[in-house]
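What you see is the complex with one protein chain gone and the rest in place.
The block that comes next holds subunit A.
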Amino acid sequence: MLDATTVLAEINGNIATVGYGLAAIGPAIGVGIVVGKTIEGVARQPELAGQLQVLMYIGIAFTEALAFIGIATYFIFV
């Protein structure tokens, strides 16, 4: 029979699944900031929407590249 501390501290499965969670934190914050700031900019100056969209796209692309590489490490680290 297991006592409470053993049950609470037990970890099953592959520790690499934690890696996805870690890989998701950074890009999530990054994309949130990028998109939020774009909303702010478009709200202030709607006529700049075109320029802000391009800059937002570049920001998202660089940030999501981290997420892609982080998830893709599943292929080699597991």
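Things to note:
One rule holds for everything that comes next: a residue touches a chain if its C-beta (ideal position, glycine included) is under 8 Å from a C-beta of that chain, and two chains touch if they have at least 3 such contacts; residues count from 1.
FYI, contacts and distances are computed from a predicted model.
The UniProt record for the undisplayed chain lists the protein name "3-oxoacyl-ACP reductase", from the options "Phosphate transport system permease protein PstA", "3-oxoacyl-ACP reductase", "4Fe-4S binding protein" or "Glycine--tRNA ligase beta subunit". For subunit A, the residues touching the chain absent from view are 20, 31, 35, 39, 42, 46-51, 53-54, 56-58, 60-62, 64-65, 67-69, 71-76, 78.
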